[in-house]
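Here the structure comes first, spelled out in structure tokens, and everything after it is commentary.
Apart from one protein chain that is not included, each protein chain of the complex appears where it belongs.
We just call them A and B in the order they show up, numbering each chain from 1.
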Amino acid sequence: MVRPGMRALTGRRGLLFGGDYNPEQWPEEVWREDAELMRAAGVNLVTVGVFSWARLEPEPGKHDFGWLDRVLDLMAGHDVAVDLAVPTASPPPWLGHRRPETLPVDEGGHRLWYGSRNQFCPSSGPYRERSQSITTALAERYADHPALAMWHVGNEYGEVCHCDVSAEAFRGWLRARYGDLATLNEAWGTTFWSQGYGDWAEVVPPRRAPYLINPTQRLDWWRFCSDELRAHFREQRDILRAHTPGIPVTTNFMGFFKRVDYWSWAADQDVISNDCYPEPGDPLTPARTALTHDLMRGLAGGRPWLLMEQATSAVNWRAHNLPKPPGQLRLESLQAVARGADGLCYFQWRASRFGAERFHAAMVPHAGPDTRLHAEVRAHGQELRGLAEVAGEPVPARVAMVFGWESWWALEDRGRPSDRLNAVDQLLDYYVPFFERGVSVDVVPPGADLSAYALVVVPNLFLLGDGDAAGLTAYVAGGGVLVVGPFSGVVDENSHVRTGRFPVPLREVLGASGEEWLPAPEGQPVRCRWSGGLDFEARTWTELLRADGAEVVAEFAEGDLAGRPAILRHRSGAGVAWYVGTMPEPAALASLAGRALADAGVRGVLPDLPAGVEAVRRGAVLFLLNHGATTVRVPIPEPGVDLLTGARAEGHVTLTPRAVAALRQEVPAA
Amino acid sequence: MVRPGMRALTGRRGLLFGGDYNPEQWPEEVWREDAELMRAAGVNLVTVGVFSWARLEPEPGKHDFGWLDRVLDLMAGHDVAVDLAVPTASPPPWLGHRRPETLPVDEGGHRLWYGSRNQFCPSSGPYRERSQSITTALAERYADHPALAMWHVGNEYGEVCHCDVSAEAFRGWLRARYGDLATLNEAWGTTFWSQGYGDWAEVVPPRRAPYLINPTQRLDWWRFCSDELRAHFREQRDILRAHTPGIPVTTNFMGFFKRVDYWSWAADQDVISNDCYPEPGDPLTPARTALTHDLMRGLAGGRPWLLMEQATSAVNWRAHNLPKPPGQLRLESLQAVARGADGLCYFQWRASRFGAERFHAAMVPHAGPDTRLHAEVRAHGQELRGLAEVAGEPVPARVAMVFGWESWWALEDRGRPSDRLNAVDQLLDYYVPFFERGVSVDVVPPGADLSAYALVVVPNLFLLGDGDAAGLTAYVAGGGVLVVGPFSGVVDENSHVRTGRFPVPLREVLGASGEEWLPAPEGQPVRCRWSGGLDFEARTWTELLRADGAEVVAEFAEGDLAGRPAILRHRSGAGVAWYVGTMPEPAALASLAGRALADAGVRGVLPDLPAGVEAVRRGAVLFLLNHGATTVRVPIPEPGVDLLTGARAEGHVTLTPRAVAALRQEVPAA
Partner (left out) sequence: MVRPGMRALTGRRGLLFGGDYNPEQWPEEVWREDAELMRAAGVNLVTVGVFSWARLEPEPGKHDFGWLDRVLDLMAGHDVAVDLAVPTASPPPWLGHRRPETLPVDEGGHRLWYGSRNQFCPSSGPYRERSQSITTALAERYADHPALAMWHVGNEYGEVCHCDVSAEAFRGWLRARYGDLATLNEAWGTTFWSQGYGDWAEVVPPRRAPYLINPTQRLDWWRFCSDELRAHFREQRDILRAHTPGIPVTTNFMGFFKRVDYWSWAADQDVISNDCYPEPGDPLTPARTALTHDLMRGLAGGRPWLLMEQATSAVNWRAHNLPKPPGQLRLESLQAVARGADGLCYFQWRASRFGAERFHAAMVPHAGPDTRLHAEVRAHGQELRGLAEVAGEPVPARVAMVFGWESWWALEDRGRPSDRLNAVDQLLDYYVPFFERGVSVDVVPPGADLSAYALVVVPNLFLLGDGDAAGLTAYVAGGGVLVVGPFSGVVDENSHVRTGRFPVPLREVLGASGEEWLPAPEGQPVRCRWSGGLDFEARTWTELLRADGAEVVAEFAEGDLAGRPAILRHRSGAGVAWYVGTMPEPAALASLAGRALADAGVRGVLPDLPAGVEAVRRGAVLFLLNHGATTVRVPIPEPGVDLLTGARAEGHVTLTPRAVAALRQEVPAA
């Protein structure tokens, strides 16, 4: 059966707008004001009950649903759809008190307590049972409620536990993966440091130890933790699907969140939803946020996704929480729409008076609705109606960037050549020049079908399986353009180093190979030179490479590596493969991106994009977003109508800081 | 019955001078040298036995008092009064060994061991019993000893324990506060994050948890911890009072020490005593120390207090311990006298040869009495006799600054807008300009009677109860001048945010209100402008404010807030109320202080005070202290006699670096 997805939500409503709604924090007289304010602000979706377990089940097995009935009735009466939460993210105190073994244990052996949230061992039997019980009760009670539009399981899954129950579950997972101990010993390389296991009972999670932990043990632990949480998610999801086959089920992701391999979770979701809290003070924020949105679109298989949580202004969990200046809320929300979001929700509707997040910005601030902030929220909710036509529309991209959690986990362990070369940082470094040129990028997993792309970038895949490597090779053979960043292809699925000249599984397609990874002294850039003659700087990382057929595009220009290749380009089969053996400065990466785009015949959506302006085409609409601090004039090739204002633009549009245009072009681009 | 106080000590002796005396660390032949050296140095008070429990009670119930008898006899024979300690701060190893449950447990669940000091759970039954037993034994034995002049309970109270016994005590405290669980759930806001408690047994101290702890749970924990230690203090005090009604009882405070709410402890003390260890390298040290002394005077209700511990030179517990240059010991000691201290004591008399504090400076250093340092100590002890007349004299102040522990606790939790806005830092920032002008300030608690003050400054009261807010309003109505700093009046006693335009309980009196707290980017000062036209810089914090009747005295001059109020002044009733919605640079705070002083008609003790010179009037004596690095000439309006030298001064006094004058003016100032 085909599962319902975003379309089930947006079909009648257009773009979704709303937020987390926690009415149990307020007296009921406030609820009616909430409903009226929601209507005025164009809210059409609220998430209810994420942290309501203790309220819904104040004692084990004793439920109090009356208040939730009234909330859902109220929402239904105001035509606000409800994303109803299964509240498993935060068990009530009674669970930890009665069953202390449900409380999580950290890698040092400390049990963590309630008083906060998320205090559960994902493998705990009693926790699993109580989760299913409350899920079943909710599913039974609200299956047919007219407000119910989506189920929301847990919240920001990411819990980990190192207790003995978790150890037993880990062993079960390992048995399933390896079958027997000999295979595990082989995979973990236990001949190193006398770690050979003679009995399954000896195998434990990575716990505090005198020195570096076995890296494959840690890699498998990351895998297990992701899978164990996923199993919990699936248990709830299956209960919900059984009761309400027509209602989509989701859980909210957290972008590049290391604990959970979202690639493996994506297919379990009916709707991909994400929580996104950009750092306001960072100049890389627009690109980083765009990259995160592109990841979500990738997880959704190119279909629309839902921005489940964002902040209207400052969050409260940083040391110093900068607010969003006026216009920023709208700019960031529309950036998500441009990149495939069909819904824009916030944490949370009304700012809490108490609890640990009472200083997190909300749609209705403490100061009330008659405020600058709420006015902005309301105006934005209203203007979204004008964008209804983009719901469901795709964001076409001819460039893909490959990113994988397993490689991330394997790379960023202790004991590697340098902790300055990191997976997400590398991805972002390579992403920025495409973002700045208005070239849309899909983020895809290792092993993805690449046939639709003209250019594929692998900023770093430290761990690269044989099949995935073969896929990259075949892609180039078939005419694709491939760019591979440093320290890729180093280890196999067991995190064993592939022996021989590196990158072992790609050296044929790259026409180049290396023999040493050479971290460079900190604070001392390495001068490099394009074969044309211009210099640039690299940093942190170099490699001892040679061309085995490839053209040397840039070489190191000083030190022991002077004259050795830094960047190589290889015509291979019908395609072209690039290898980058260092970390070039941003301008050099931009130049590299330009050359690779030329190889691939790909251009940005606009020929002359002013600095600071983001340009994305979604369906028939060209989004232009000014992240810069100055007013800019953006030339547009075709006239169009700005869906946000109704105004017609021709020749150019003028964008003040934080301004956005959503131009439905009269003559759609090819 | 009226309790004896400082006067019981100073009546016959004048100013007190001495220190901690730990003769059990030395062979008895050294004691006699000690007594002779004390006499030569003018020592008239020593604190004995603070860490002598294991020596006094080497086995449970078996006492060895002989050595202490001889020490007290020796002191009596040399006319040195004894502040006799109840040694509960550091139980003997036998207690932790025999009753491990008396050892404290940290918030991560680790039990802490003996081998250091302070290893006790304040709620532990066996610890409480053994404390009372040793206290009773000491009281019985020494009640009538002629050397006994004061009792000293424990030392620097501040211990905390998270064990199950502490949890039970916490629950008892909470039951007393809230009566029933429903009220606790309401106060703690447990509908947030599914924290509703269904059984008292579920309630625990804040322990290590996956994320932010409930802020009201933490606030109540701070309250409980302070109260629990206070209960221990009172148990000993009551035993001592029962045995020796005429002997004052104290425990030594630690200035702005966060763990313990000294406002609640102050009334329990017969003498307010304090330990003060200024950081030598910090240019703000003179002001910070003065502020601490003013706090002590406030705790003492304006009566004299005792500087129980200071260092003659370097301490040993910093990473790099700077010594005091010659003259600094005297300068700092006289600063305390100027601000109300009637006694100047040191930790400790003779530098230890062994133990963890053997590198802490003492009155007699390792090198012996024939040293520069001891000579300075002796000279200072002798010169104090000339100041006997100031004993008991008050330090008049027409300005009050309000500071409260509960607000401090509530503010400085995780999860707030910015951890750069802190309670004591704000207090000091506002204090400095008054210090620099020679304007004396009383530090008072929220809810204090303000009627005697011409100006009241509230640098920050994040937590502000309804009654305390009403008191501030009434003060202005009655003609007072009030200055309120940013982020005040935010939460109520339960740390719940007050909803509506802020500061909710003060916006009437301030004639102004706001809707957003807006932390400013770090390292980017915000330009502001006085209504007169001069610019200044603010930092870290801004607010979105509007005048509701108040005059805009300064506005923000750039960014999204340009043109919005930064500082407002409101004539209200017979008084004036100021609100400061940012953190102005020091010069701007100084200007603000000047304007508020003008509103209040208050001036410093001298019209033209050179930079670096502190001026305080105590009784009939004007103290002038040169903290600067250069010799200065200080104009004095009236001639006077310097009690330290006997010299007459007229027109001005000249002060070399670290010099002090104590002028009894011939014509007392109005």
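In this text, a residue touches a chain if its C-beta (ideal position, glycine included) is under 8 Å from a C-beta of that chain, and two chains touch if they have at least 3 such contacts.
If you're wondering where the values come from, they're calculated on a predicted model, not measured in any experiment.
Colleague: Going by the contact rule already stated, which one of B:358, B:527 or B:652 would touch the omitted chain in the full complex?
Modeller: Answering carefully, the residue with contact to the hidden chain is B:358.
Colleague: One chain is left out of this view; which of A:135, A:216, A:236 or A:333 touches it in the full complex?
Modeller: Touching the chain that is not displayed is residue A:216.
Colleague: Would you mind spotting which of A:204, A:266, A:388 or A:477 touches the chain that isn't drawn?
Modeller: A:204
Colleague: Of the residues B:32, B:372 or B:603, I need the one that contacts the missing chain.
Modeller: B:372
Colleague: Pick out which of B:39, B:63 or B:111 touches the chain that's been left out of the picture.
Modeller: Here the residue in touch with the unshown chain is B:111.
Colleague: Which chain A residues would touch the chain omitted from the figure, given the whole complex?
Modeller: That gives, for chain A, the contact residues 108-109, 188-199, 201-204, 206-217, 414-420, 494-502, 514-522, 540, 544, 559-560.
Colleague: On chain B, what residues meet the omitted chain?
Modeller: 22, 24-25, 51-55, 58-59, 87, 90-94, 96-97, 104, 110-119, 159, 281, 313-314, 316-317, 319-323, 325-326, 351-359, 365-368, 371-373
As a convention for this text, only the chains that are shown with their structure count from here on.
Colleague: How many angstrom lie between the centres of chain A and chain B, each centre taken as the mean Cα position?
Modeller: Once rounded, the distance between the two centres reads 49 Å.
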